[in-house]
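Omission of a single protein chain aside, the complex is shown with its protein chains in their original locations.
Here the chain labels run A and B in written order, and each chain numbers its own residues starting at 1.
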Amino acid sequence: MTNVSMTVNGKAVSREVPDETLLSEFLREHLRLTGTHVGCDTSQCGACVVHVNGKAVKSCSTLAASLDGSQVTTIEGLANGGLHPMQQAFTENHGLQCGFCTPGMIMTSVDMVNRYKADGKELTAQAIRGELAGNICRCTGYHNIVKAVEDAAAKM
Amino acid sequence: MYPTKYHKAASIDDAVAALGAGEEALVLAGGQTLLATMKQHLASPSDLVDIRAIDGMSGVSTDGDMLVIGAATTHAEVAGSADVQRLCPALAGLARGIGDPAVRHVGTIGGSIANNDPAADYPAGLLALGATVVTSKRQIGADDFFQGLFTTALDDDEVITSVRIPAASRAGYAKFRQPASLFALVGVFAAQGAGGTRVAVTGAGEDGVFRHVGLEAALGADWSAAAAGGVGVASEGLLADIHASAEYRANLIGVMAKRAVEAS
Partner (left out) sequence: MSTGIGARVQRKEDKRYITGKGKYTDDVRNESQAYAAFVRSPHAHANVNGIDTSAAMAMDGVIDVLNGQQLTGDGIGNIICGWAITSKDGSPMNMGAWSALATSKVRYVGDAVAVVIAETQALARIAAEAVEVDYEVLPAVAASDKALAGGAALIHDNAPGNLIYDWEIGDGAATDAALAGAAHVTELAVTNNRLSPNAMEPRAAVATFDECDDHYTLYTTSQNPHVARLVLSAFYQVAPENKLRVIAPDVGGGFGSKIFIYPEEITCLWASMKTNRSVKWTSDRSEAFITDAHGRDHITTAKMGFDAAGKIVGFKVDTIANFGAYMSLFSSSVPTYLYATLLSGQYNIENIHCNVRAAYTNTVPVDAYRGAGRPEACFLVERMMETAAREMGKDPTDLRRANFVQEFPHQTPVIMAYDAGDFGANLDQAMAAADVAGFAARKAESAGRGKLRGLGYSSYIEACGIAPSAAVGSLGAGVGLWESAEVRVNPVGTIEVLTGSHSHGQGHETTFAQIVAERFDLPLENVSIVHGDTDKVQFGMGTYGSRSGAVGMSAIVKAMDKVEAKVRKIAAHVLEASEDDIVIEGGQVKVAGTDKAMGWHEVGLSAYTAHNLPPDMEPGLKEGAFYDPANFTFPAGTYICEVEVDPETGVTDIVQFTASDDFGTIINPNIVEGQVHGGIAQGIGQAMLEQVVYDDDAQLVTGSYMDYAMPRASDVPSFSVHHASTTCPNNPLGMKGCGEAGAIGSPPAVINAITDAIGSNDLAMPATPQAVWNAIQAAK
(Lines give C-alpha, C1' and ligand atoms only; values in the text may rest on other atoms or scores of the structure.)
Protein backbone atom coordinates (compact mmCIF):
# COMPACT_ATOMS: atom_id res chain seq x y z
CA MET A 1 0.00 0.00 0.00
CA THR A 2 1.13 3.52 -0.64
CA ASN A 3 -0.20 6.93 0.21
CA VAL A 4 -1.15 8.95 -2.84
CA SER A 5 -1.84 12.64 -2.56
CA MET A 6 -2.84 14.72 -5.51
CA THR A 7 -5.08 17.58 -6.49
CA VAL A 8 -8.11 16.36 -8.36
CA ASN A 9 -10.42 18.92 -9.91
CA GLY A 10 -8.88 21.58 -7.70
CA LYS A 11 -9.34 19.65 -4.48
CA ALA A 12 -6.55 18.06 -2.47
CA VAL A 13 -7.14 14.33 -2.02
CA SER A 14 -5.16 11.66 -0.25
CA ARG A 15 -5.76 7.92 -0.21
CA GLU A 16 -3.92 4.80 0.92
CA VAL A 17 -4.05 2.46 -2.08
CA PRO A 18 -2.30 -0.66 -3.39
CA ASP A 19 0.87 0.24 -5.29
CA GLU A 20 -0.50 -1.20 -8.52
CA THR A 21 -3.60 1.04 -8.51
CA LEU A 22 -4.12 2.65 -11.89
CA LEU A 23 -5.16 6.28 -12.05
CA SER A 24 -8.48 5.17 -13.59
CA GLU A 25 -9.11 2.91 -10.58
CA PHE A 26 -8.03 5.63 -8.18
CA LEU A 27 -10.55 8.02 -9.72
CA ARG A 28 -13.42 5.57 -10.18
CA GLU A 29 -13.12 3.33 -7.15
CA HIS A 30 -11.34 5.41 -4.54
CA LEU A 31 -12.69 8.87 -5.33
CA ARG A 32 -15.93 7.59 -6.93
CA LEU A 33 -15.47 9.94 -9.88
CA THR A 34 -17.14 7.58 -12.35
CA GLY A 35 -17.20 9.95 -15.31
CA THR A 36 -13.83 8.56 -16.38
CA HIS A 37 -14.62 5.34 -18.24
CA VAL A 38 -12.63 2.26 -19.16
CA GLY A 39 -13.45 0.80 -22.57
CA CYS A 40 -10.42 -1.33 -23.33
CA ASP A 41 -7.39 -2.90 -21.71
CA THR A 42 -4.74 -2.13 -24.31
CA SER A 43 -4.70 1.67 -24.27
CA GLN A 44 -6.47 2.24 -27.59
CA CYS A 45 -9.98 3.46 -26.82
CA GLY A 46 -9.31 6.64 -24.87
CA ALA A 47 -12.53 6.62 -22.81
CA CYS A 48 -10.30 7.05 -19.76
CA VAL A 49 -8.47 10.20 -20.84
CA VAL A 50 -7.99 12.83 -18.12
CA HIS A 51 -5.57 15.72 -17.78
CA VAL A 52 -2.47 15.31 -15.64
CA ASN A 53 -0.63 18.56 -15.07
CA GLY A 54 -2.53 20.00 -18.00
CA LYS A 55 -1.87 17.24 -20.50
CA ALA A 56 -4.14 14.49 -21.84
CA VAL A 57 -3.18 11.13 -20.39
CA LYS A 58 -4.76 7.68 -20.50
CA SER A 59 -5.65 7.08 -16.88
CA CYS A 60 -5.90 3.32 -17.46
CA SER A 61 -2.20 3.23 -18.32
CA THR A 62 -0.77 5.32 -15.51
CA LEU A 63 -0.08 4.34 -11.92
CA ALA A 64 -1.69 6.56 -9.31
CA ALA A 65 1.38 6.18 -7.10
CA SER A 66 3.57 7.73 -9.78
CA LEU A 67 1.40 10.84 -9.82
CA ASP A 68 1.83 11.82 -6.21
CA GLY A 69 1.68 15.61 -6.07
CA SER A 70 0.12 15.97 -9.53
CA GLN A 71 -2.79 18.11 -10.66
CA VAL A 72 -5.50 15.96 -12.22
CA THR A 73 -8.58 17.19 -14.04
CA THR A 74 -11.41 14.84 -14.95
CA ILE A 75 -14.58 15.40 -16.93
CA GLU A 76 -16.35 16.24 -13.67
CA GLY A 77 -13.96 19.12 -13.03
CA LEU A 78 -13.48 20.44 -16.55
CA ALA A 79 -15.81 23.40 -16.18
CA ASN A 80 -15.89 25.88 -13.35
CA GLY A 81 -19.65 25.84 -13.06
CA GLY A 82 -21.74 25.71 -16.22
CA LEU A 83 -20.29 23.94 -19.22
CA HIS A 84 -16.88 24.15 -20.86
CA PRO A 85 -17.13 25.33 -24.50
CA MET A 86 -16.12 21.82 -25.58
CA GLN A 87 -18.96 20.25 -23.57
CA GLN A 88 -21.34 22.82 -25.02
CA ALA A 89 -20.14 22.08 -28.54
CA PHE A 90 -20.57 18.34 -28.13
CA THR A 91 -24.22 18.70 -27.20
CA GLU A 92 -24.96 21.45 -29.73
CA ASN A 93 -23.43 19.42 -32.56
CA HIS A 94 -24.87 16.09 -31.43
CA GLY A 95 -21.34 14.80 -30.97
CA LEU A 96 -22.40 12.01 -28.66
CA GLN A 97 -24.88 9.16 -28.59
CA CYS A 98 -24.43 6.56 -25.86
CA GLY A 99 -22.10 8.89 -23.96
CA PHE A 100 -19.58 6.26 -22.94
CA CYS A 101 -16.62 7.50 -24.96
CA THR A 102 -17.69 11.13 -24.49
CA PRO A 103 -15.71 12.07 -21.37
CA GLY A 104 -12.48 10.86 -22.96
CA MET A 105 -13.36 12.49 -26.27
CA ILE A 106 -13.98 15.82 -24.58
CA MET A 107 -10.82 15.68 -22.46
CA THR A 108 -8.74 14.73 -25.51
CA SER A 109 -10.33 17.47 -27.59
CA VAL A 110 -9.73 20.17 -24.98
CA ASP A 111 -6.07 19.15 -24.80
CA MET A 112 -5.88 19.13 -28.60
CA VAL A 113 -7.27 22.64 -28.97
CA ASN A 114 -5.03 23.92 -26.17
CA ARG A 115 -1.93 22.51 -27.84
CA TYR A 116 -2.79 23.86 -31.26
CA LYS A 117 -3.56 27.28 -29.84
CA ALA A 118 -0.30 27.30 -27.86
CA ASP A 119 1.63 26.39 -31.01
CA GLY A 120 -0.32 28.83 -33.17
CA LYS A 121 -1.25 26.02 -35.55
CA GLU A 122 -4.47 25.77 -37.52
CA LEU A 123 -6.70 22.93 -36.38
CA THR A 124 -8.24 21.62 -39.60
CA ALA A 125 -10.87 18.88 -39.78
CA GLN A 126 -8.18 16.54 -41.06
CA ALA A 127 -5.90 17.43 -38.16
CA ILE A 128 -8.74 16.80 -35.70
CA ARG A 129 -9.27 13.33 -37.14
CA GLY A 130 -5.58 12.55 -36.81
CA GLU A 131 -5.46 13.88 -33.26
CA LEU A 132 -8.36 11.60 -32.31
CA ALA A 133 -6.24 8.51 -33.08
CA GLY A 134 -6.36 7.49 -29.44
CA ASN A 135 -10.12 7.76 -28.98
CA ILE A 136 -12.61 5.28 -30.36
CA CYS A 137 -16.32 5.99 -30.74
CA ARG A 138 -18.67 3.27 -31.98
CA CYS A 139 -21.83 5.38 -32.23
CA THR A 140 -21.28 8.65 -34.06
CA GLY A 141 -19.03 7.80 -36.99
CA TYR A 142 -16.99 10.79 -35.74
CA HIS A 143 -18.75 13.20 -38.13
CA ASN A 144 -20.37 15.29 -35.42
CA ILE A 145 -17.43 14.93 -33.04
CA VAL A 146 -15.21 16.60 -35.61
CA LYS A 147 -17.82 19.34 -36.05
CA ALA A 148 -18.01 19.81 -32.30
CA VAL A 149 -14.25 20.18 -31.93
CA GLU A 150 -14.12 22.68 -34.78
CA ASP A 151 -16.96 24.61 -33.18
CA ALA A 152 -15.38 24.62 -29.73
CA ALA A 153 -11.96 25.53 -31.08
CA ALA A 154 -13.43 28.72 -32.46
CA LYS A 155 -14.86 29.57 -29.06
CA MET A 156 -12.05 28.53 -26.73
CA MET B 1 -2.92 -6.79 -11.97
CA TYR B 2 -0.80 -8.80 -9.61
CA PRO B 3 0.42 -6.88 -6.59
CA THR B 4 3.67 -5.06 -7.05
CA LYS B 5 5.88 -2.67 -5.08
CA TYR B 6 6.36 0.80 -6.48
CA HIS B 7 9.64 2.65 -5.99
CA LYS B 8 10.31 6.22 -7.02
CA ALA B 9 14.06 6.19 -7.58
CA ALA B 10 15.86 9.34 -6.47
CA SER B 11 19.10 8.62 -8.29
CA ILE B 12 20.56 6.20 -10.79
CA ASP B 13 22.34 4.38 -7.98
CA ASP B 14 19.07 4.17 -6.12
CA ALA B 15 17.37 2.70 -9.21
CA VAL B 16 20.13 0.17 -9.80
CA ALA B 17 20.00 -0.88 -6.16
CA ALA B 18 16.22 -1.33 -6.26
CA LEU B 19 16.46 -3.36 -9.47
CA GLY B 20 19.04 -5.62 -7.85
CA ALA B 21 17.08 -6.03 -4.64
CA GLY B 22 13.74 -6.95 -6.14
CA GLU B 23 12.96 -10.56 -6.92
CA GLU B 24 11.77 -9.64 -10.40
CA ALA B 25 12.09 -5.89 -10.55
CA LEU B 26 11.48 -3.91 -13.72
CA VAL B 27 12.16 -0.33 -14.70
CA LEU B 28 9.03 1.79 -15.08
CA ALA B 29 9.32 4.76 -17.38
CA GLY B 30 6.16 5.82 -19.25
CA GLY B 31 4.62 2.41 -18.70
CA GLN B 32 2.56 2.63 -21.89
CA THR B 33 3.44 -0.94 -22.80
CA LEU B 34 4.41 -2.38 -19.42
CA LEU B 35 1.21 -1.49 -17.58
CA ALA B 36 -0.99 -2.91 -20.35
CA THR B 37 1.04 -6.10 -20.18
CA MET B 38 0.60 -6.25 -16.42
CA LYS B 39 -3.15 -5.67 -16.72
CA GLN B 40 -3.39 -8.71 -18.94
CA HIS B 41 -1.41 -10.76 -16.42
CA LEU B 42 1.32 -11.24 -19.02
CA ALA B 43 3.84 -9.62 -16.68
CA SER B 44 3.90 -9.60 -12.90
CA PRO B 45 7.03 -7.80 -11.70
CA SER B 46 7.66 -7.89 -7.97
CA ASP B 47 8.86 -4.30 -8.06
CA LEU B 48 8.53 -1.33 -10.36
CA VAL B 49 11.37 1.15 -10.27
CA ASP B 50 10.20 4.50 -11.59
CA ILE B 51 13.14 6.41 -13.04
CA ARG B 52 11.30 9.52 -14.16
CA ALA B 53 12.00 11.62 -11.07
CA ILE B 54 15.77 11.14 -11.30
CA ASP B 55 17.59 14.38 -11.94
CA GLY B 56 18.65 14.70 -15.57
CA MET B 57 16.61 11.78 -16.85
CA SER B 58 14.30 13.98 -18.90
CA GLY B 59 14.93 16.55 -21.52
CA VAL B 60 16.89 17.22 -24.69
CA SER B 61 20.27 18.88 -24.82
CA THR B 62 23.04 19.12 -27.38
CA ASP B 63 26.70 18.30 -27.34
CA GLY B 64 28.02 19.97 -30.43
CA ASP B 65 26.09 18.39 -33.29
CA MET B 66 25.06 15.53 -31.06
CA LEU B 67 21.54 15.33 -29.63
CA VAL B 68 21.45 14.04 -26.06
CA ILE B 69 17.99 12.86 -25.09
CA GLY B 70 17.26 11.77 -21.53
CA ALA B 71 15.82 8.28 -21.23
CA ALA B 72 12.62 9.50 -19.60
CA THR B 73 11.97 12.18 -22.21
CA THR B 74 8.46 11.71 -23.58
CA HIS B 75 7.64 11.34 -27.25
CA ALA B 76 5.80 14.67 -27.10
CA GLU B 77 8.88 16.36 -25.67
CA VAL B 78 11.11 14.94 -28.39
CA ALA B 79 8.60 15.94 -31.06
CA GLY B 80 8.37 19.45 -29.66
CA SER B 81 12.07 19.98 -28.97
CA ALA B 82 13.58 22.87 -30.94
CA ASP B 83 16.95 21.10 -30.83
CA VAL B 84 15.54 17.91 -32.32
CA GLN B 85 13.63 19.84 -34.95
CA ARG B 86 16.83 21.71 -35.86
CA LEU B 87 19.32 18.84 -35.82
CA CYS B 88 17.13 15.94 -36.85
CA PRO B 89 13.62 16.89 -37.98
CA ALA B 90 13.01 13.31 -39.12
CA LEU B 91 13.37 12.14 -35.52
CA ALA B 92 10.91 14.79 -34.37
CA GLY B 93 8.52 13.55 -37.01
CA LEU B 94 9.01 9.97 -35.88
CA ALA B 95 8.18 10.93 -32.31
CA ARG B 96 5.14 12.89 -33.47
CA GLY B 97 3.83 9.76 -35.17
CA ILE B 98 4.04 7.35 -32.26
CA GLY B 99 0.71 6.05 -30.93
CA ASP B 100 -1.63 8.90 -30.13
CA PRO B 101 -1.36 12.24 -28.30
CA ALA B 102 -2.09 10.85 -24.83
CA VAL B 103 0.45 8.07 -25.29
CA ARG B 104 3.02 10.59 -26.50
CA HIS B 105 2.51 12.63 -23.33
CA VAL B 106 3.64 9.71 -21.19
CA GLY B 107 5.60 7.20 -23.26
CA THR B 108 9.38 7.67 -23.24
CA ILE B 109 12.27 7.09 -25.62
CA GLY B 110 14.07 4.97 -23.03
CA GLY B 111 11.05 2.79 -22.47
CA SER B 112 10.54 2.30 -26.17
CA ILE B 113 14.07 1.16 -26.92
CA ALA B 114 14.40 -0.94 -23.77
CA ASN B 115 11.26 -2.83 -24.77
CA ASN B 116 12.47 -3.15 -28.38
CA ASP B 117 9.06 -4.07 -29.72
CA PRO B 118 9.62 -5.30 -33.28
CA ALA B 119 7.04 -2.76 -34.47
CA ALA B 120 8.22 0.24 -32.46
CA ASP B 121 9.48 3.37 -34.20
CA TYR B 122 12.48 4.50 -32.17
CA PRO B 123 14.61 1.41 -32.80
CA ALA B 124 14.54 2.21 -36.53
CA GLY B 125 15.46 5.83 -35.89
CA LEU B 126 18.30 5.06 -33.53
CA LEU B 127 19.71 2.31 -35.70
CA ALA B 128 19.65 4.42 -38.86
CA LEU B 129 21.11 7.45 -37.13
CA GLY B 130 23.91 5.43 -35.53
CA ALA B 131 22.91 6.46 -32.04
CA THR B 132 24.62 5.46 -28.83
CA VAL B 133 22.66 4.25 -25.82
CA VAL B 134 24.09 5.48 -22.53
CA THR B 135 23.32 3.34 -19.50
CA SER B 136 24.11 3.24 -15.83
CA LYS B 137 27.23 1.25 -16.61
CA ARG B 138 28.37 1.84 -20.21
CA GLN B 139 27.73 3.15 -23.70
CA ILE B 140 26.27 0.80 -26.32
CA GLY B 141 26.10 1.48 -30.05
CA ALA B 142 22.68 0.99 -31.61
CA ASP B 143 24.05 -1.81 -33.82
CA ASP B 144 24.87 -3.78 -30.69
CA PHE B 145 21.97 -2.62 -28.55
CA PHE B 146 19.05 -4.09 -30.50
CA GLN B 147 19.32 -7.87 -30.40
CA GLY B 148 16.05 -9.27 -31.69
CA LEU B 149 12.41 -9.42 -30.66
CA PHE B 150 11.97 -7.64 -27.34
CA THR B 151 15.65 -8.26 -26.65
CA THR B 152 18.43 -5.75 -26.03
CA ALA B 153 21.99 -5.74 -24.73
CA LEU B 154 20.77 -4.43 -21.36
CA ASP B 155 21.53 -6.36 -18.19
CA ASP B 156 18.74 -6.86 -15.67
CA ASP B 157 20.09 -4.21 -13.34
CA GLU B 158 21.10 -1.77 -16.05
CA VAL B 159 19.22 1.48 -16.59
CA ILE B 160 19.24 3.54 -19.76
CA THR B 161 20.06 7.12 -18.87
CA SER B 162 20.20 8.83 -22.24
CA VAL B 163 20.56 8.40 -25.94
CA ARG B 164 23.20 10.25 -27.96
CA ILE B 165 22.24 10.85 -31.56
CA PRO B 166 24.61 12.37 -34.11
CA ALA B 167 22.98 14.84 -36.46
CA ALA B 168 22.44 13.50 -39.96
CA SER B 169 22.95 15.55 -43.07
CA ARG B 170 19.86 13.93 -44.54
CA ALA B 171 17.25 11.77 -42.89
CA GLY B 172 13.66 10.73 -43.41
CA TYR B 173 11.17 8.37 -41.81
CA ALA B 174 8.07 6.86 -43.39
CA LYS B 175 5.72 4.56 -41.57
CA PHE B 176 2.82 2.40 -42.61
CA ARG B 177 0.61 1.87 -39.59
CA GLN B 178 -0.95 -1.40 -38.55
CA PRO B 179 -4.56 -0.24 -38.49
CA ALA B 180 -5.56 -1.74 -35.14
CA SER B 181 -2.59 -1.04 -32.87
CA LEU B 182 -1.19 1.93 -34.80
CA PHE B 183 2.27 0.42 -34.40
CA ALA B 184 4.44 0.20 -37.52
CA LEU B 185 3.46 -2.51 -39.95
CA VAL B 186 6.53 -1.28 -41.77
CA GLY B 187 8.63 1.74 -40.93
CA VAL B 188 11.76 2.78 -42.80
CA PHE B 189 14.25 5.30 -41.45
CA ALA B 190 16.89 6.38 -43.97
CA ALA B 191 19.78 8.58 -42.93
CA GLN B 192 23.03 9.90 -44.31
CA GLY B 193 25.74 11.42 -42.15
CA ALA B 194 29.20 10.95 -40.78
CA GLY B 195 28.47 7.25 -40.32
CA GLY B 196 27.59 6.83 -43.97
CA THR B 197 24.21 5.84 -45.39
CA ARG B 198 22.11 3.76 -43.04
CA VAL B 199 18.60 2.45 -43.63
CA ALA B 200 16.76 0.74 -40.78
CA VAL B 201 13.48 -1.13 -41.04
CA THR B 202 11.03 -1.73 -38.21
CA GLY B 203 7.81 -3.72 -38.08
CA ALA B 204 8.89 -6.14 -40.73
CA GLY B 205 11.77 -8.26 -39.53
CA GLU B 206 11.36 -11.70 -38.01
CA ASP B 207 14.18 -10.73 -35.66
CA GLY B 208 13.04 -7.18 -35.08
CA VAL B 209 14.57 -3.98 -36.37
CA PHE B 210 17.26 -4.45 -39.02
CA ARG B 211 19.39 -2.54 -41.49
CA HIS B 212 18.71 -3.10 -45.17
CA VAL B 213 21.98 -3.53 -47.01
CA GLY B 214 20.49 -3.20 -50.49
CA LEU B 215 18.77 0.07 -49.74
CA GLU B 216 21.88 1.41 -48.03
CA ALA B 217 24.00 0.64 -51.06
CA ALA B 218 21.53 2.16 -53.49
CA LEU B 219 20.97 5.31 -51.45
CA GLY B 220 24.65 5.59 -50.66
CA ALA B 221 25.29 5.85 -54.37
CA ASP B 222 22.29 8.00 -55.19
CA TRP B 223 20.13 9.56 -52.48
CA SER B 224 16.88 9.59 -54.43
CA ALA B 225 13.44 8.09 -54.31
CA ALA B 226 14.08 6.52 -57.67
CA ALA B 227 17.17 4.78 -56.34
CA ALA B 228 15.23 3.45 -53.37
CA GLY B 229 12.42 2.33 -55.65
CA GLY B 230 14.87 0.47 -57.84
CA VAL B 231 15.92 -1.87 -55.04
CA GLY B 232 14.22 -5.23 -55.11
CA VAL B 233 13.28 -6.02 -51.53
CA ALA B 234 13.15 -9.73 -50.83
CA SER B 235 10.54 -11.22 -48.53
CA GLU B 236 12.88 -13.74 -46.91
CA GLY B 237 13.23 -13.16 -43.19
CA LEU B 238 10.23 -10.87 -43.04
CA LEU B 239 7.32 -11.26 -40.66
CA ALA B 240 4.03 -12.77 -41.81
CA ASP B 241 0.92 -12.41 -39.66
CA ILE B 242 -2.78 -11.64 -39.98
CA HIS B 243 -2.00 -8.04 -40.82
CA ALA B 244 0.47 -8.56 -43.63
CA SER B 245 2.24 -11.27 -45.55
CA ALA B 246 6.00 -11.21 -45.97
CA GLU B 247 5.50 -10.26 -49.63
CA TYR B 248 3.31 -7.30 -48.76
CA ARG B 249 5.80 -6.16 -46.12
CA ALA B 250 8.58 -6.42 -48.71
CA ASN B 251 6.59 -4.19 -51.02
CA LEU B 252 5.95 -1.71 -48.23
CA ILE B 253 9.64 -1.55 -47.35
CA GLY B 254 10.36 -0.41 -50.89
CA VAL B 255 7.53 2.12 -50.91
CA MET B 256 8.30 3.45 -47.44
CA ALA B 257 11.98 3.77 -48.33
CA LYS B 258 11.04 5.94 -51.29
CA ARG B 259 8.78 8.06 -49.13
CA ALA B 260 11.40 8.36 -46.40
CA VAL B 261 13.83 9.75 -48.95
CA GLU B 262 11.17 12.08 -50.31
CA ALA B 263 10.53 13.31 -46.78
CA SER B 264 14.23 13.93 -46.09
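One rule holds for everything that comes next: contacts are C-beta pairs under 8 Å (C-beta built on N, C-alpha and C of every residue); 3 or more make two chains touch, one makes a residue touch a chain.
Just so it is clear, the model here is predicted, and its values are computed rather than measured.
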Q | In the full complex, displayed partners of the excluded chain | A | A, B
Q. Which of these touches the unseen chain: A:10, A:54 or A:99?
A. A:99
Q) So which of B:122, B:145 or B:176 would be touching the chain we can't see? A) B:176
Q: Would you write out the residues of chain B that touch the absent chain, in ascending order?
A: 1-2, 39-41, 176, 179-181, 242-245, 248, 251-252, 255
Q. Going by the touch rule given at the top, which residues of chain A touch the chain that is not shown?
A. 18, 20, 28-29, 32-42, 44-45, 47, 74-76, 79, 83, 87, 90-92, 94, 96-103, 106, 125-126, 128-130, 132-133, 135-146
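Please note the rule applied: only the chains that are shown with their structure count from here on.
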Q | Centroid spacing, where centroids are CA-atom means, of chain A and chain B in whole angstrom | A | 27
Q | chain B to chain A touching residues, read off their complex | A | 1-6, 8, 28, 31-32, 35-36, 38-40, 48, 50, 52, 76, 99-103, 105-106, 180-182
Q) Hey, which residues of chain A end up touching chain B in the complex? A) 2, 18-20, 22, 41-44, 46, 49, 52, 55-58, 60-63, 65-66, 68, 108, 111-112, 115, 131, 133-135
